[in-house]
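Please find one structure pasted underneath; my questions will follow.
What you see is the complex with one protein chain gone and the rest in place.
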Amino acid sequence: MSLLLDTFTILAVLAGLFFFAAGTAGLLRFPDTSSRLHALTKADNLGLGLIVLGLLPQMGGVLPALKLLVIWGLALLAGATVGPLIARLARQEDAPP
Amino acid sequence: MSDLLQIAALVVLVTVAGGLLRILRGPGVADRVMAAQLLGTGGIAVLLLSSVATGAPALLDAALTLALLAAFAAVALVMTAPGRGGRR
Partner (left out) sequence: MTGLLADLLIGAAILALAAGTVTARSAFTATAFFIAYGLLLALAWVRLGAVDIALTEAAISAGLSGLLLLGAASRLAACPVAEERAPGPVLKALIGLCCAAVSAAVGYAILSLPEPAPSLAEEAMAHLSVTALGNPVAGVLMSYRALDTLLEAAVVVLAVIGVWSLAPAGGWGGVPGPIHPRIEQGPLALLARLLPPIGIVVAFHILWVGSYAPGGKFQAAAILAAMWLLAWLAGLATPPRISSRRLRLAISAGTGLFLAIGMFGVLAEGAFLAYPPALTKALMLAVEFALAGSIAVALALLVMGPPEPEDRA
């Protein structure tokens, strides 16, 4: 059982790392601000989410696991509200003054 | 397992440090805010991974604080960004 859970952890964390790397690559390589924002939200939501998912079986208790989920929830909430704000800011910047 | 998670934390750190180039390069204010946001999320991921890897539950509280304050910092950056009627 523990081997199964450990394998799950490793796979989920690896997937999370992939999304972090992809998000960063997008942030660096994509040509315009909107595409870069799109890349960033992948790292934010999926990267952290998969790492949280992978770490859940390793927490050794329900309460620490819940705390982990709360942290992810906060990051989601922040990402969901800051994303549109950044997009609006980018539109204002593109518009001629 | 602990070693693997520490390596994972290092990998997140590397990608986030790569994202910092976006703060350096800009060009726009929005890009800089994005890079700061990525740094916050990456910092949370690093803290969570090291918390499990080193068995330090206090790092979870640090991640919780960072999650709250990173959201606050991103909002503060957007709200006071030049271009919202201010000077560039």
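Letters A and B mark the chains in the order given here, with residues in each chain numbered from 1 onward.
Assume a contact is a pair of C-beta atoms (placed from the backbone, for glycine too) under 8 Å apart; a residue touches a chain by one contact, two chains touch by 3 or more.
Just so it is clear, the model here is predicted, and its values are computed rather than measured.
> Can you tell me which of A:V13, A:L37 or A:A78 touches the chain that was removed from the display?
Counting the whole complex, the residue in contact with the absent chain is A:A78.
> What is the set of chain A residues that contact the non-displayed chain in the whole complex?
70, 74, 77-78, 80-85
> Considering the whole complex, not just the chains shown, which residues of chain B touch the missing one?
Residues of chain B in touch with the missing chain: 3, 6-7, 9-10, 13-14, 17, 20, 23-24, 26, 29, 32-33, 35-36, 39-40, 43, 46-47, 50, 56-59, 61-62, 64-66, 68-73, 75-77, 79-82, 86-88.
Simple rule for what comes next: only the chains that are shown with their structure count from here on.
> With chain centres defined as C-alpha means, what is the inter-centre distance between chain A and chain B in Å?
10
> Chain A touches which residues of chain B in the complex?
Interface residues on chain B, with respect to chain A: 1, 4-5, 8, 11-12, 15-16, 18-19, 21-22, 28-31, 33-35, 37-38, 40-42, 44-45, 48-49, 52, 57, 60, 63-64, 67-68, 70-71, 74-75, 78, 81, 83-84.
> Along chain A, where are the residues that touch chain B in the complex?
Per the touch definition, chain A meets chain B at residues 6, 9-10, 13-14, 16-17, 20-21, 23-25, 27-28, 33, 36-37, 40, 43-44, 47-48, 51-52, 55, 58-59, 64, 67-68, 70-71, 74-75, 77-79, 81-82, 85-87, 89-90, 92-93.
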